[in-house]
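With one protein chain withheld, the remaining protein chains of the complex are depicted in position.
Per-chain residue numbering starts at 1, and chain names A and B are given in the order in which the chains are listed.
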Amino acid sequence: MRLGRMALGCAVVFGVIALGCLVGPLIAGAFGVDATTIDTLRGAQPPSGAHWFGTDTLGRDLLVRVMIGGRIAILVAVVTTVIALAIGVSWGAIAAYTGGHVDNVMMRVVDALYGFPTVVLVIVVMSVFETRSLVALFALIGAISWLTMARITRGQVLALRDAEFVEAARALGVPAWRIVFRHVLPNAFGPVIVYATLAMPQVMLTEAFLSFLGLGVQAPLASWGTLVTEGSSQIVVYPWLLVCPGLAMGVTIMALNFICDGLRDALDPRTRTRRS
Amino acid sequence: MIRFLLGRLASSLVVIFVVATASFLLLHAAPGGPFATDARRSAAVQHAMEARYGLHDSLWRQYVREIGSLATGDLGHSMKKDVSVNQLIAEHGPTSAVVGLLGLSTAVVFGVLMGVTAAWRKHTWVDYLLMTIALVGISIPSFVMGPLLIAAFAIQLGWLPPARIDGLTSYVLPALALGLIYVGSVARLARGGMLDALGQDFVRTARAKGLPERTVVWKHALRLGITPVVTYLGPATATMISGSFVIEKIFQIPGLGTYFVNSITDRDYPVLTGVFVFYATMLVLLNLVVDLAYGVIDPRTRRR
Partner (left out) sequence: MQNPGMLARTVDVVKPTLATLAMLVACGMPDEPYFGRVDRLEPGHFRWCNSGEPDFLDPARASSTTSAPVITALFDGLTTYGMDGLPVPSLATHWEVDEALRIWTFHLRHGARWSNGREVTAYDVAFAAMRVVHPLTGSPNSDNLAPLENATGYLTRKTLAVRATGEVVTVVDDALPDLAARTASAPLALRDLGAAVDASYARVPAGATVTLIATSGTTISPPAPDGRPWAYVFWPRDVEGVFGWIPARELTGEPNGDVEAHVTRADGTPATLHGRDLAHAPEVLGIRVVDPYTIVFTCKDPTPFFLAATDNRALRTTPTEAVSRWPNAWTRPEHVITSGPMHLVAWHERDRLELVRSPTYWNPTEVTVDRITVLSMDDQAANANTYYTGGCDATAANNVPASYLPVLAGETRGRAYRDYSVSPYLGIYFLWINTEKLTDRHLRRALALAVDRTQVPRFTHGSEIPSAQLTPGTPIAQLSPADRAACGVTATTPGIALVMIAGALCYVPPPGLDFDLARARAEVALARAAGGVPAKLRYIYNAGSEAHKQIAEYLQASWAAIGLDVELEAQEWNAMLEATKQGDYEIARLGNLGNVADTESEFLPLFRCHTPDNRGRYCNPAYDQLMDEARTIHDRPARNAKLRAAEALMIEDAPVIPIYVYTQKQLVKPYVKNYAINVIAHPPLWRVAIDPAWNTRPAP
């Protein structure tokens, strides 16, 4: 399997960002800059040599806050997307391949979850379990982001279920699970991967929204989502508060998308054969 | 076919029932109540207000009352305003639907155009440019995009009103802002679907027959390539036409989306259950339409 040049380049960019978020705050700490020291006298300074991303209104170094926020944002995006992929793809594929009543019931479950009042669920989860943990955050975002994935997978598998190569496999007595996961899914993966990458920015914003409701990232900790939300209210006078975390988030999302595009091309059996 | 439809409708009713029950139970489980927000109210006053809406009955009795009236098509009465939920939907639903449909058209037209072009010109600068635009669109949250549009077209240029629905021109910005949320997703899905479709045997056959590339792409491949878009649009349409909270807030549209959030803040139990039942109904109907559309778009998915 070979990734294209674009994808490789993006993989490098993503690696640099992820590494920066991981070790950056440690390095900054060595120079006496941290994300929590509040100094209102030095609040809202534009980017400078001392503070590359400037400071926020409470006088905290924005670069360190963006790096720490990146840890959470990337973790949330990757983990929940993987969770959503695993559940959504299996659910959709099984429903479509089995068909009939099973399909109907499984897809109605998806419908019901779609219609679910998620915000109320969040409020109840917070009050009943008194939890503010990231695990609860992952679980909730994962629980709501696999639904479209399941529907898209189902749509793809429906189209392939009766394809000649599947018929052939069936005739050869290949077990159903093997047909689904080895023969059908690889051919259906394109749109699924595309959707997975689409989900990532949405997941980051969902995370900001849930933090907004009080679940997940608690102040003074921040994530890209919360930094962007915060910055958007200050855009007029202190544009760097939105631009800096926004750029970090945008570049990361862009990189992840082109990596996934490369993955998709590399995984797709048809494009592979065509290229060879 | 009739059997299939009847089965689907029956199972859809179950879905709506589940959503209604979940909405009811969850909101009742949430701390606080519809009349708890006014901090300084005395216990006697609070009691009198709650009694007015039967909130002292057992949860079970309230539930039976709620579901019972739902079954007759009556979505209940708001506890915060003098209005029934049916009236609310009748009054504010059409506004949301108009804005939603306009947004939907924007998303589909631009998204499909972008996606198909990108797939056609795969791995060229056209592809990268279009997909970068799509990604930027996806990454910009609507609470930044909306004000940007207002700044440009209402404040700077003065062409369109900055808020409220007052005349035809006032639909332009909200529809655009709503459509732009989805246009990136539609473009990326269309590109993905088209890439798959262009690799299919029947497309190669068509090409081999010497049909012009334009016909191959727009007539043959598009039919199949658009499947993921159609799937995605089912729930997305339900969300769009039942109203977006953020868009309605930014542009101050008197639509239905507001109630999906305000009924929660207000703990207005009947309104919450009502609007979610309405949304769930839209959702199952549109997903049914999507499933029927599969058969039309792609004959291979039809049952033997």
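Brief remarks follow.
Quick note on the criterion: a contact is a pair of C-beta atoms (placed from the backbone, for glycine too) under 8 Å apart; a residue touches a chain by one contact, two chains touch by 3 or more.
Because the structure is a prediction, the values reported are computed rather than measured.
Residue A:235 is the one among A:109, A:235, A:251 or A:267 that touches the chain not shown. Only one of B:77, B:191 or B:220 touches the absent chain when the whole complex is considered: B:77. Set against the missing chain, the residues A:21, A:126, A:180 or A:253 yield one that touches it, A:126. Against the chain not displayed here, chain B makes contact via residues 30-33, 35-45, 47-53, 77, 80-84, 91-92, 143-144, 146-148, 150-151, 154-156, 158, 161-165, 245-246, 249-252, 254, 258, 261-262, 264-265, 267.
By the touch criterion stated above, the residues of chain A touching the omitted chain are 36-38, 40, 43-44, 57-58, 119, 123, 126-127, 132, 209, 211-214, 218-220, 229-237, 239, 242.
We take it that only the chains that are shown with their structure count from here on.
Chain A and chain B have centres, each the mean of its CA atoms, that are 21 Å apart.
Those residues of chain B lying in contact with chain A across their complex are 7-8, 11-12, 14-16, 18-19, 22-23, 26-27, 29-31, 123, 128, 131-132, 135-136, 138-139, 141, 143-144, 184-185, 188-189, 191-193, 195-196, 199-200, 224, 227-228, 230-232, 234-235, 238, 260-261, 264, 272, 276, 279-280, 283-284, 287, 294, 298, 300-301, 303-304. Taken in their complex, chain A has these residues touching chain B: 4, 6, 99, 104-105, 107-108, 111-112, 114-117, 119-121, 123-124, 127-128, 147-148, 151-152, 154-156, 158-163, 190-191, 193-195, 197-198, 201-202, 205, 228-229, 232, 242, 249-250, 253-254, 257, 261, 264, 268, 270-271, 274.
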